[in-house]
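See below for the structure under consideration.
Removed: one protein chain of the complex. Kept in place: all other protein chains.
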Amino acid sequence: SSEFGHDLTPDMIYRYSRQLLLPSFGVQGQSNLLKSSILVIGAGGLGSPALLYLAACGVGRLGMVDHDVVELNNLHRQIIHGEAYIGRSKVESAAAACRSINSTIEIMEHREALRTSNALEIVSKYDIVVDATDNAPSRYMISDCCVLLGKPLVSGAALGLEGQLAVYNYNGGPCYRCLFPTPPPTTACQRCSDSGVLGVVPGVIGCLQALEAIKVASLVGEPLSGRMLLFDALSARIRIVKIRGRSSQCEACGENATLTREEFQHFDYEKFTQSPLSAAPLKLKLL
Amino acid sequence: SSEFGHDLTPDMIYRYSRQLLLPSFGVQGQSNLLKSSILVIGAGGLGSPALLYLAACGVGRLGMVDHDVVELNNLHRQIIHGEAYIGRSKVESAAAACRSINSTIEIMEHREALRTSNALEIVSKYDIVVDATDNAPSRYMISDCCVLLGKPLVSGAALGLEGQLAVYNYNGGPCYRCLFPTPPPTTACQRCSDSGVLGVVPGVIGCLQALEAIKVASLVGEPLSGRMLLFDALSARIRIVKIRGRSSQCEACGENATLTREEFQHFDYEKFTQSPLSAAPLKLKLL
Amino acid sequence: YLASSKILICIFSLKCSGGLELLCDSVKIHSINVDLPAEEKKLTMKHLLAWVRSNLIKERPEMFMKGDTVRPGVLVLVNDCDWELSGQLDTTLEDKDVIVFISTLHGG
Partner (left out) sequence: YLASSKILICIFSLKCSGGLELLCDSVKIHSINVDLPAEEKKLTMKHLLAWVRSNLIKERPEMFMKGDTVRPGVLVLVNDCDWELSGQLDTTLEDKDVIVFISTLHGG
């Protein structure tokens, strides 16, 4: 149907009509979205809403990586998973939910942990990466991988009653290492499984991650690059602050950066951050 | 198990463990939540994430009202509904999704339009109301009903690439009519079905509505009362602004307010706002 | 006294309603210079609205104003505070004040 200047089928026009009606999004934004591919790393608290909204809005190819299985204590925040999937793969569960919402897009399942040995191969298949993981070594590994492959990275985090969001390695902007060249001491690191999180807090951040990924994919709006969003749920306060640009000294993306694919595959991110890629068992003493 | 100072069963402790671990939420916040009841009016773009997160986090009794059926052009934003439910009741679909996430809470289905004839009866069964509707007459009707019954109202709206959020009639704060005593001219009113909306925008606002309802129900944090959140998705800007307090002249909640239950039941909100309660058919000319 | 004040204006949710095309390409903050009527000592919201009406609104002023104030459904914020708290039309403005106009949304 090139005579109408777009490739949308009548079914697509009906399904996405409310987005097509938007003057600032429209047929061009939707076409860009349908041609794009997005990888969501982590099908947990952040990944749940991010995957649902990315599937619903019509991303052409949607990938998900996670090695975990669904547990009952995930369900208070990981709304993509139902009780029927307890004990089964999170990716299997999330893929089924995305397909039930939108059977017309391509959904790719990666039922494995993202590691230095497979990250380059998996990430290279997608245009945009959404970091929805829950630990420090993954965040450095994913950022380095995106720098090596030139992929924009939509990074979200949530803990307790607070959340953070930024777009890295986009359009000359900073990467995660530009901001955080040195990992924090391990005593300062906490993850949801250790410290708790109110379920809807990753919900808000995960939705905002989907939004930023949609903006990058559809070429609509100003992505949150060079800026960071800080969310405090308790007081209902949100700050959007200006952060530094790309650092010329950055070991990943700077002028004299020496990071290579070969080095990446042998880099020990757990040792670098002194923190494990998988979560420790929960210590909860209420009974 | 009163010897531990709470009524949580071991299953609940496991399911909600990540919320119980939070010092500022904890056992007391979770107990309050489990004892509360919340009504979500509208199972559409705002209601979808609001219902999923309220069900997941452990609201004791969760009600939903909507008379609509699921259509294919809802699915780009109404992530609680799958393709299998097209043509079926939105409430039926949303209730099934909530039950699949959390079978341990009570879910109440109201498969009907909220009207002046049934609003008082339905709303009186709940502690907190979430307005997730899409039109002006419903917003005035729900606010008046909440004032008459003394219920806090978590009000969200989304259109195009923008969203708004506020908590009304809470703790001496303003009601919707204090802010908007006179309805806008009909030419200035638009709804998603006429003007389009990017799917994830009501996603963000619906999550924030769930958060505010959770804060009111659990007695944790500062709800967004006397303040309003303004969200612009395109530029990734969020403003939280201070709004007026309760107006002594308000016809609904002011000192000389004359609104009674009897009057409410005969008030014509469609005439008052010159706007219909149900959506007009879509005019989309891309083909 | 000031002959002209630099005022920052931000329009939320009024873009699609027409009538404010000059300000309507985005919700970014726009900086404008408002001339003060010669006989007045201070710039007030009343002056600012009159100035907006004659200088910025090209068509359908009823989408934004009614009489000498904003139409029903529009909130006015002066430095992120509802103008009901600062005296509505009588609010006095200073250099670099930020004025936000918001139209209430009903969609969902």
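Letters A, B and C mark the chains in the order given here, with residues in each chain numbered from 1 onward.
The criterion applied here is as follows: contacts are C-beta pairs under 8 Å (C-beta built on N, C-alpha and C of every residue); 3 or more make two chains touch, one makes a residue touch a chain.
Everything numeric here is computed off the predicted structure, so don't read it as measured data.
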### Message
Checking the contacts here: which visible chains does the omitted one touch?
### Response
A
### Residue of A:72, A:86 or A:179 touching the missing chain in the full complex
A:179
### Query
Looking at the whole complex, which of A:29, A:163, A:221 or A:254 touches the chain that is not displayed?
A:163
### Residues of subunit A (touch criterion as defined above) contacting the omitted chain
42, 44-47, 132-136, 139, 156-160, 162-164, 179-185, 187-192, 195, 197, 202, 228, 230, 232, 234-235, 237, 239-244
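Basically, only the chains that are shown with their structure count from here on.
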### Query
How big is the gap, in whole Å, between where the Cα atoms of subunit A centre and where those of subunit C centre?
39
### Task
Could you give the separation in Å between the centres of subunit B and subunit C, each centre being the mean of its C-alpha atoms?
30
#### Entry: Where subunit C touches two or more other chains at once, by residue number
16
### Task
Indicate the residues of subunit B shared as contacts by at least two other chains.
160, 192, 195, 197, 234-235, 237, 240
